[in-house]
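So the structure is just underneath, and the comments pick up after that.
Every protein chain of the complex appears in place save one, which is left out.
After this line comes chain A, so read on.
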Amino acid sequence: MTLLMLSKNTCLVLTYNGLFQRECLSIHIGQAGIQIGDACWELYCLEHGIQPDGILLDSKQHQLENANMEHMSTSFNTFFCETRAGNHVPRALFMDLEPTVIDGIRTGKYRSLFHPEQLVSGKEDAANNYARGRYSVGSEIIDLVLERIRKLAEQCSGLQGFLIFRSFGGGTGSGFTSLLMEQLSAEYSRKTKLEFAVYPAPRISTAVVEPYNSILTTHSTIEHLDCAFMVDNEALYDICHHKLGVERPSYANINRLIGQVVSSITASLRFEGPLNVDLIEFQTNLVPYPRIHFPMTTFAPIISAEKTYHVQPSVSDITAACFELSNQLVKCNPQLGKYMACCLLYRGDVIPKDVNAAIAAVKSRNSVQFVDWCPTGFKVGVNNHPPEVMPGGDLAKLRRAVCMLSNTTAIVEAWARLDHKFDLMYAKRAFLHWYIQEGMEQGEFSEAREDLAALEKDYEEVGHSS
């Protein structure tokens, strides 16, 4: 038996890392995830003063156009990793089963920002087929993706969790994400996983089999996700068209808008703020039951760039705008449901007095109904760093903005629509053979559908007065 003898003069020194970093890894899957990611990281770079090659404007001692540089702190290390050369590399992984979209990033403006290993592409795409993304084609690339994620995670001293960006309707977005979620839960069991999902629009369809893909992926990922923020293309098209004066909104217009919303949600993770909202805090405050984790997102104000300075919305104005249907990013009617939790994330020139007054004004609205069993109404976050907008974009410069995340029972309308479309096709077993031939079984379809039916019932139950 050997004893490790420590002499009286030595002592065990624990290295203290100072600020314990709470890093977040963003994973962008499929065309939707990647293009949204493009818009997001572009906006993050603008907000932090990081140039397309990863160098911080500050260190180059340029004339600082953006005077907010003085507030620079290491908070943005949650999203960016600083290399020895002074480059700031995003903590992100972009993956797709086919190369075209990722090649866009490899040859685009931000190609020097990302390390080549962060951009993973396969050769054969999922062809809008969940089964291909999940089983056949996806399984070939999953190990590579996990390995890359491991590498990114190793660079983190205190990984908080993952932010996943994907669409429900695509093959990679639905199938591969399901596969990835399972593996991530196994390997990183205690890490939070939040996702931003593009929900299939009610009246605009990009693929006939969207309902299948959406239901299948929701069924397989519901256990592994902590919170899912949904946006739907139709609501975004309407916002772009009616509020921003865009005649025919393209994905570029929509993604910039989504980028603003994602930036608002992650602002307190990237900037020092009085109300630092960790990823875990989102869960705790928004998710009453594990399965009821689909909050609705609303953003205000949405003003067209040509109308910059024509109106000056106050904190009360933008708070009230959060309860208008036209500012929602998912098409559903919250007046038909009840709120279970509400998170108001303000950024920019917002003082507590104004917030209190704004919320007091909301109370007089009869349409905002809460469930009986919910103890607290709103959670408020304030980040004083002002919102940035992409130059030449559609949005006007904003002094202050708010992003509201509300868990409302009305979102069951979105699931009901999807389930209905699923049923119509499944009744005739239409398009099923594409999935079967990739190795899926019919049983999985009925299982998924039952799960979603149970989800609808869960929503109904929580909405009922106790």
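We adopt the following convention: contacts are C-beta pairs under 8 Å (C-beta built on N, C-alpha and C of every residue); 3 or more make two chains touch, one makes a residue touch a chain; residues count from 1.
Quick note on the criterion: contacts and distances are computed from a predicted model.
**Student:** Out of "Tubulin-specific chaperone E", "Glycerol-3-phosphate acyltransferase 4-like", "Electron transfer flavoprotein-ubiquinone oxidoreductase" or "Organic solute carrier partner 1", what name does the UniProt record list for the absent chain?
**Tutor:** The chain we cannot see is recorded in UniProt as "Tubulin-specific chaperone E".
**Student:** Touching the hidden chain in the complete assembly: which of A:W41, A:F378 or A:Y459 does that?
**Tutor:** Of the listed residues, the one touching the omitted chain is A:F378.
**Student:** Which of these touches the unseen chain: A:L43, A:V362, A:A401 or A:V462?
**Tutor:** With A:L43, A:V362, A:A401 or A:V462 as choices, the missing chain is touched by A:V362.
**Student:** Check each of A:E124, A:E187, A:D349 or A:E450 against the chain that is not shown and name the one that touches it.
**Tutor:** Counting the whole complex, the residue in contact with the absent chain is A:D349.
**Student:** Taking the entire complex into account, which one of A:T83, A:T308, A:N333 or A:Q437 touches the absent chain?
**Tutor:** Counting the whole complex, the residue in contact with the absent chain is A:T308.
**Student:** I'm checking contacts with the chain that's been left out. Which of A:R106, A:R291 or A:R399 qualifies?
**Tutor:** Result: among the candidates, A:R399 touches the missing chain.
**Student:** Provide the residue numbers of chain A that touch the chain removed from this figure.
**Tutor:** 67-68, 70, 241, 244-250, 252-253, 274-275, 306-310, 312, 314, 349, 351-352, 355-356, 359-360, 362-363, 370, 374-380, 382, 384, 386, 394, 399-400
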